[in-house]
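With one protein chain withheld, the remaining protein chains of the complex are depicted in position.
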Amino acid sequence: MANSTTAPGAATAAAFDRRDFDWYVDKAVQAIVFVCGISAIIFVLGIFVFVTKEGLGFIVNHMNFHEFFLTPYWSPSDADDPEYGILALMAGTASVTGLAMLVAIPFSLGAAIYIAEFASGKTRETLKVLVELLAAIPSVVWGFIGLVIMNPLIIKWFDVPVGLCVLNAGIILGLMAAPIMTSIAEDALKAVPDRYREAAEAMGATRWQVTYKVVLPAAKNGLLGGVLLGVGRGFGETMAVLMATGHAVNIPNSIFDSVRALTATIAAELGETVVGGEHYQALFTIGILLFLVTFVVNLSADLIVRGIRKG
Amino acid sequence: MFQASALNKRNESVQKLYRMLFGMMTLMLIAPVLLILGTLIAKGGGAISWEFLFTAPTDGMRSGGVLPALLGTVWLVMVALMLSVPIGVCAAIYLSEYAGDNWFTRTINLAIINLAGVPSIVHALFGLGAFVIFFGFGTSILAASLTLAVMTMPVVIVATRESLQAVPQAFREACWNMGATRWQTIRRVVLPNAITGILTGVILEVSRTAGETAPIMFTGAVFFTPFLPESVMDQTMALSLHLFVAATQVPGIADEVPFGIALVLIGLVLTMNSASIAFRMWLRGKKKW
Partner (left out) sequence: MHGRQSKGGAAASPIKLAVKDLRISYGKAVALQGVNLEIHEHEIFGIIGPANAGKTSFLKALNRMDVFNTGMRVDGEIRFNGLDTRHLKNVYALRSRIGVVFPLPVGLPMTVYDNVALSPRWRGITNKAELDVIVQRCLTRAALWDEVKDRLGALGSLLSGGQQQRLTIARALSQEPDLLMLDEFSIAVDPVTTMRIEDVLKELRQEVTIILVTNLVQQARRLADRTAFFLNGECVEIGVTEDLFTGEVKDKRTRDYVEGRFG
């Protein structure tokens, strides 16, 4: 320091403005974390590229749009005349996901409202932990539950020959999706500033009135986003629907019919196909469809949730 | 307002009614699952023993233990973590410490949401097309773990980003004002105060990775192999797939075997999750600023 006071000026000025080791380390780290940062984009693109690469042959050479989307006959292993209609599979996925949402949406919204607005202290913490643990149960365990616990129960209670059906898978999927939707919905409710609640309560409103008139409208987008993510999750679920639906290609007439889902079809059949074969490529084509639909669902959920932050 | 006591009373009972309604809904969400878990324990508890954990399946998987599947899951999780944790943590550092608030960052965030939201079976297709076939890893632990790593990376990214952002901005600015580079600031001030939060995320990822089935079905896990894995290029059994196989593909299996497997799997996953939650709560109690 003593030196810098006796000899200030241009010489010192030039001396300090040099790129040192730390400067280069900083630049290197910046480059590394940037590459990792964009890795998520690379992976999503990679998924699309590789799944399309394997499935493209089917779309170009064999696929008849009308047959593929509008006929319910899926018999790819028929050696003479394989048929690739996914209408029944789509119906299976839609019916199971739809029923699951009927189960999950009211209960998870109710639970979210209870946890966010009514419960307090220890109860609240305990419930949140429980919900988080429920969300962690692996899907293959859920499938197992559908297979060995729900199946006999449904046969017994409803007096039907088979308990692996839309109802079974719908309930299982609903129970699976509910914890996730609950925690997203709870986040959305908690994101509503407390001053809104305080202002309404100061005017003499009860907790329910506050929730209904103030909190729910303010959290509307977040809740909708949570529901959409739940739909996406149910739609893409594989192991549980593979094990609990009965896996029969069928357009369901009642909730006791067995069905087969798009995801489960891939999981069940891919192992028996020849790499690069028509059947193999057809399954990848279903994969492209699944990717695109979940992409759109996730994108809309994100846009809707972002809507509340802007507003 | 003062004469409105009758209205107030009515409001109060309505309030109680709603409170009960939502409480019931919460209960109905949780109770069935607890019942189911109880059933699993009741039916599978008898199967659990040291022998069950540490011997191989015998008699065409109809009896015996789960050792190869358990070890396989450990291998898959470890290799997946070695890939996803460094990349995930670095990605979170980029997002939290470097990225601006612009369309590019939003695109990355959207990609992360999608990575977590794409169906697991599509990840399996990706793993098969990319790692098994294109990169030529064959069906191996490496290919399966890469697939799992890509799929579960968002867990690490989100947890890490949250704990990085919990470090007050003022600390960073204090360092910058002293002439610290961004990296010096991250290394000396940000990371040391976020590391426990990052660990919480890593434990959570272990639990997620261990439970996944679809992504490993065609990339590295097999229904049965008598060999324990010795390198990342080996195929392996895995606990989650083993449960699927035991429940659907093995005729004449004793009831308690798949229940036992389910119990081991769920025990592993829930223990990891509880550890992560307990860790997080312990953290919250420790005040550093």
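We just call them A and B in the order they show up, numbering each chain from 1.
To be clear about the criterion, a contact is a pair of C-beta atoms (placed from the backbone, for glycine too) under 8 Å apart; a residue touches a chain by one contact, two chains touch by 3 or more.
Keep in mind that this is a model prediction, so the values were computed, not measured.
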Of B:180, B:216 or B:263, which sits in contact with the chain we cannot see?
B:180
Identify the residue among A:18, A:66, A:122 or A:195 that touches the chain left out of the display.
A:18
For chain B, which residues touch the unseen chain?
100-101, 170-171, 173-182, 184, 188-189, 192-193, 287-289
Mind pulling the chain A residues that touch the left-out chain?
1, 4-5, 8-10, 12-14, 16-20, 22-23, 26
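Rule of thumb we're sticking to: only the chains that are shown with their structure count from here on.
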Any idea which chain B residues touch chain A in the complex?
1, 8, 11-12, 14-15, 18-19, 21-26, 28-30, 32-33, 36, 39-40, 86-88, 90-91, 93-95, 97-99, 107-115, 117-126, 128-130, 133-134, 150, 153-154, 157, 181-184, 186, 207-208, 210-214, 217-218, 240-241, 243-244, 247-248, 258-259, 262, 265-266, 269-270, 273-274, 277
For a test of understanding, state which residues of chain A touch chain B in their complex under the given definition.
22-23, 25-26, 29-30, 32-41, 43-44, 46-47, 50-51, 53-54, 106-108, 110-111, 113-115, 118-119, 127, 129-134, 136-141, 143-145, 147-149, 175, 178-179, 182, 204, 206-209, 211, 229, 232-233, 235-239, 243, 263, 266-267, 270-271, 275, 283-284, 287, 290-291, 294-295, 297-299, 301-302
